[in-house]
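Below you'll find the structure, written out as structure tokens, and then a few comments.
Omission of a single protein chain aside, the complex is shown with its protein chains in their original locations.
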Amino acid sequence: MTLESILFIVFAAVGLASALLLVTRRNPIISALYLILNFFALAGLYLTLHAQFIAVIQILVYAGAIMVLFVFVIMLLNLRDERSLREGLSWKKVFAAGVSFGLLMEVIYILMTSASGMTELLPAKATEIGTVEAIGSRLFTRFLFPFEVTSVLLTAAIVGAILLAKKKLD
Amino acid sequence: MDHIDILITLAKIVAAFAFLILGAAMTVLLERRVSAFIQNRIGPNRVGPGGLIQPFADVAKLVMKEDIVPRSANRFIHDMAPMISIGVALSTFAIVPFGNGIDIFGRHVKLMIADVNIGMLYLLALTSVGVYGITLAGWSSNNKYSLLGGLRSSAQLISYELSMGLSLIGVLMIAGTLRLDEIVLRQTQYIGGILPKWNIFLQPLGFITFVIASFAETNRLPFDLPEAEPELVGGYHTEYSGMKFGLFFLAEYANMITSSAIITTLFLGGWDVPYIEGLGLAPLTLALVQVGGFLVKVALVVLFYIIVRWTIPRFRYDQLMNLGWKVMLPLAIANALGTGLVLLLIA
Partner (left out) sequence: MNTYLTDILQSGALMITTITGIVLLLVEANRRGRPATSFALAIVGLLAAGMTALIQMPAHGTGFSGMVQTGGFASFFAALFAVAGAMTIALSRSYLARIGWFRGEYAILTVFAVVGMMLIAASNDLIILFLGVELMSVCLYVLAGLARVRDRSNEAALKYFLLGAFATGFLLYGIALIYGAVGSTNFEAISAAFPAISAHIMFLAGAGLVVVGLSFKVSAVPFHMWAPDVYEGAPTTVSALMSTAAKAAAFSGFLVLFVRTFHFVGAGLNTVLAVIAAASMILGNVVAIAQTNIKRMLAYSSIAHAGYMLAGVAAANAIGLMGVAFYLVAYAFMNIGAFAVVSMVEDDHEQHLTLDDYAGLSKQRPLVAALMAVFMFALAGVPPFAGFFGKYYVFLAAVEGKMTWLAIVGVLTSLISAYYYLRIVVLMYFRDGAADVAAKPSVLTMVTVVLAALLVLQLGITPSVVVQAAQRFF
């Protein structure tokens, strides 16, 4: 077993476990912390794919900035443990479970039938795709336009957020 | 990678962390002596010559103290918070180059623990994670003063992280790399043959914004709102005692040293000692002198930290936020823009 596959198993296990704990814990702060752990595991997985930039950004942006705000808001609202909602077995739930199961089977089927051709591309090409230099030069040449559009999107989102959230509009 | 490489790496880790921990202890003493000097007192001078052993006595005291966890606190997170703080403080130091590479045992050894090619991003990522220590300490104590401290710290750190990251862009553009050792190498030349080509001269505005942001990120005065005693008793660590409090204390000083080291690396030429190549020193001596130069620079920045703490009053919370968002951020962006323009004109 290579080092890479060991790392993959470790990160994948941590990721899955933290994701499960995230949805099963009742305390919102603890849930948020498991989400952060999950992001770290995800960053680790990116590293095994040689995508260092995405890995660091995952930590920097998601774990370090967005989740801080999540935790901040949960603390500010002083949320208590979530009480269990009325847990009846309605036809909606049965239906939803059925649909989810069907989708899961579908995804498994797709992966079984078509995944064979997907993986061979990876190792050779991946090392050069994931570096900061490669991403930077693509971002400012071929993908310059989407990059700029994103800035317009963020500007519009900021205007909207202020409009909706500002305590006292003038 | 064979055994010798592993041994070398282990040696580097031990050396760096010993330096960091001892440095933190010494910084505590330095802080107490300097503050005493500024306030016209004497300061601790009884334990050991000139009080040199004082920090160790303090540690012994902290270790022997009872560890109190409030009854309604979340025990697990209460225990974890100081570990996060100290862990982040220590691991940031891993990427700081404290000297030029030396040739030893027939191989080239870089004087830094982890040679990562995304060094600067690693630095920012760890800084951004460091918030959790304080925030979670505040929350898990289940005490309103602690919670306020924790909330303040997350708001403050998030706000200043932005200016911190943006003020680095100028350095990044000049160096053209994210590796910290290469950033130092670029600074070893001279401007016009006289002035060292340190980034502080090329990026004065970036230097100022970065230093201010570093002060905020390390929660040092004038940005120590998370633990402002008059308002919040002790802030986030009100409910901590014993060695867990000691860890926070240690983390604060370790952070201070690490951030001084980062400032030195990025703006003050790192281990570069200007005009030394004219002396014709032997390679190993040269390396040692350079490590010494690095340590001196770090110590001077630490001293600066301490002097600022004892001379400048604390900000009010809204002033802090205004400074962060309305002054620092535009300045950092202007710096990045200006640097870009100048580079474009030169090229």
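Chains here go by letter, A and B, matching the order in which they are written, and residues are numbered from 1 within each.
Quick note on the criterion: contacts are C-beta pairs under 8 Å (C-beta built on N, C-alpha and C of every residue); 3 or more make two chains touch, one makes a residue touch a chain.
Predicted model only: the values in this text are computed from it and were never measured.
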Given the contact rule set out at the top, which of the displayed chains would the hidden chain touch in the full complex?
A
Residue list for subunit A contacting the dropped chain reads 106, 109-110, 113-114, 118, 141-146, 149-150, 152-153, 155-157, 159-161, 163-164, 169-170
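Convention: only the chains that are shown with their structure count from here on.
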Can you list the subunit A residues touching subunit B in their complex?
27, 29-30, 33, 36, 52-53, 56-57, 59-60, 63-65, 68-69, 71-72, 75-76, 131-132
Counting only contacts in the complex, subunit B reaches subunit A at residues 74, 77, 117-118, 121-122, 124-125, 127-129, 131-132, 135-136, 138-139, 147, 150-151, 154-155, 157-158, 161, 178
